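To start, the structure itself, in structure tokens.
Missing here is one protein chain; the remaining ones are kept as they sit in the complex.
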Amino acid sequence: MKKVIAVLLMASMCMATLMGCGANGGGKQEVYVYNWGEYIDPEVLNQFEEETGIKVIYDEFETNEIMYPKVEAGAAVYDVVCPSDYMISKMIENDLLQKINFDNIPNAKANIGAQYYETAKEYDPTNEYSVPYCWGTVGILYNKTMVDEPIDSWSVLWDEKYKDNILMQDSVRDAFMVALKLNGNSMNSLDEAELNAAKDLLIEQKPLVQAYVIDQVRDKMIGDEAAIGVIYSGEAIYTQRENENLEYVIPKEGTNVWIDSWVIPKNAKNVECAEKFIDFMCRDDIALKNFEYITYSTPNDAAKALIEDEDIRNSEIAFPDLTKYNNLETYVYLGEDGDALYNELWKEVKSK
Amino acid sequence: MRNALKKLYITLILIFLYAPIVTLIVLSFNKSKTRAKWGGFTGKWYISLFKNDDIMAALGNTLLIAFVSSLVATIIGIIACIAIQAMKKRSRSIVIGITNIPMLNADIVTGISLMLLFITLGIRFGFMTILLAHISFNIPYVILSVLPRFKALNPSTYEAALDLGASPFRAFMKVVFPDILPGVLSGFLMAFTMSLDDFIITHFTKGAGIDTLSTKIYSEVKKGIKPEMYALSSIIFISVLVLLFLVNYMPKENKKGD
Partner (left out) sequence: MNKKILSAPYLLWSVVFIIIPLLMVFYYGLTDKSGAFTLENILAIATVEHSKALWLAIKLSIESTIICLILAYPLSMILAKLNVNQHSFIVFIFILPMWMNFLLRTLAWQTLLEKTGVINSILKTIGLPGINIINTSGAIILGMVYNFLPFMVLPIYNSLSKIDKNVINAARDLGANGFQTFLKIMLPLSTPGIISGITMVFVPALTTFVISTLLGGSKILLIGNVIEQEFTQTGNWHLGSGLSIVLMIFIIVNMLITAITDKDGEGTML
């Protein structure tokens, strides 16, 4: 029996040393960044590492909903994260973020347009927790050769003519936004009757939908796989470059104006490096590089002034004049019960 | 006629199995960045692949995890086999039952259960968590391919070696090991393949900033796979193919000489 215990002890000791290797050794500076997929010019990361000597450990997520539990669980500790508006207010409310010291990020105030901080107050009322990175609208991308009439309304997504030619967004809030807007409701609605009506509308639409997608909409539209897709404005510029028959439109019923911003989680280990990283991202030449690579609208006015191509600088897609559109809104956090309600209804749609 | 039908049937199945693979190899020569469009022939992805640090890091992780996890699994597996062989029938079937769990359990449940374990233990998710997970699901493949070899073994040779004064370890290495070697190798290879191909369990046990090829591909699926990934997979596939042909045809000639 003694022998058994000895072997057990030895084995457990071996395992303890095995596990110990997982911890970070040494005093090397590093920053853990958690960002959307394909949402940065990889060259920029290299440049940051070269200029500052800080190693970037970079990770990607597909939706805000996927990002949140990872940061909340604390299993993976990130120093900089790039969530969207409503998710930022959820994170603030649940005490997951720390206040950003803007003194250490001079470029944030110098280069980012004041109007974006104004909009940001909807989810970060004191402008203390987030630094805008990208913004845009959600709209309809359609293939001119595959539709007959000019498109200006979400209702086209319910047109029998386009059965199997429609790509819908596969995220709760965006899907419900489309239905709620079409019904003339607020996309932040918590009214059960309105939400049930939206749910019914989405269920009615399901047979017409070819697929629910997030970013695959890009490839599928380029490859003429579908006629109409719901897409983020930033992707529209890229897809138009690859397929000139594609056109982007903001529907007349209104849509979502979103901002993705850098935030620092409360449990961040390398706050100083995180500040340096965010400041770097706000530099005009870096923001310009990112804009040219990912084609999502930048709130960095200094970078916008550097864009040489006049067509892009004045592009209605990249930098729309928002005063021309009605019923534009930004998502707000709906609370735990609101989230649960949306998720429940969305599951009903998906399982139909 | 019957033979022709049989050949046709096998051919159809092989087309079914290999059509996607041929597609991927073709895509690796596609000039256009999106898989939706054929933009002409190019070999440039095979060059830019080696400059892509992300993919190279993911490849390194994948191979390292596959190698280390199958090696550790093989060692633990062989030791376990010796013990299982010496067990009484009842305890043996219990141990075999436990061994079967990871093989028969759904990957998603295995992945989730390990994720919950690591979170509870407070281990930071990363290379080590993936490695531990892979070792766990690899051990059964080793045991199930080594154990039959032990059963076929003649125990008296081992005892004879002991009687002739060999230490147990030496006797094992000299007498037993050569006999179980084919099982060990096939178990190792099986474990290596399983580790290489695993996505689901890695998906739940990986942490920040670490990717294997599988998780890297899954995150790229949403945005469109980078053509370098097709190029890399083609290289891996072709080299394994060549290796297998060599392994399969070389020893045959040797055997003829025997």
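By written order: A and B. Residues from 1 in each chain.
Heads up, the rule we're going with is that a residue touches a chain if its C-beta (ideal position, glycine included) is under 8 Å from a C-beta of that chain, and two chains touch if they have at least 3 such contacts.
In this text, all values refer to a predicted model and were calculated from it rather than measured experimentally.
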{"item": "Which of B:R35, B:R124 or B:K223 contacts the chain that the document leaves out", "value": "B:R35"}
{"item": "Touching residue (missing chain; options B:I47, B:A83 or B:L181)", "value": "B:A83"}
{"item": "Sites on chain A contacted by the missing partner chain, in the whole complex", "value": "3-4, 7-8, 11-12, 15, 63, 65-66, 68-69, 72, 164, 170, 206, 209-213, 223-225, 343, 347-348, 350-351"}
{"item": "Interface with the unshown chain - residue positions in chain B", "value": "6, 9-10, 13-14, 16-21, 23-24, 27, 35-36, 76-77, 79-80, 82-87, 92-93, 95-110, 112-117, 120, 132-133, 135-136, 139, 141, 144-145, 147-148, 151, 168, 186-187, 190, 193, 196-197, 199-200, 204, 213-214, 217-218, 221, 225, 229-230, 233, 236-237, 240-241, 244, 248, 252"}
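Keep in mind that, in the parts below, only the chains that are shown with their structure count from here on.
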{"item": "Euclidean distance of C-alpha centroids - chain A vs chain B, Å", "value": "36"}
{"item": "Chain A residues within the chain B interface of the complex", "value": "18-19, 21-23, 32, 34, 37-38, 42, 57-60, 62, 73, 75-78, 214-216, 218-220, 222-225, 242"}
{"item": "Footprint of chain A on chain B - complex, ascending", "value": "34-37, 54, 115, 118-119, 123-129, 132, 207-209, 219-224"}
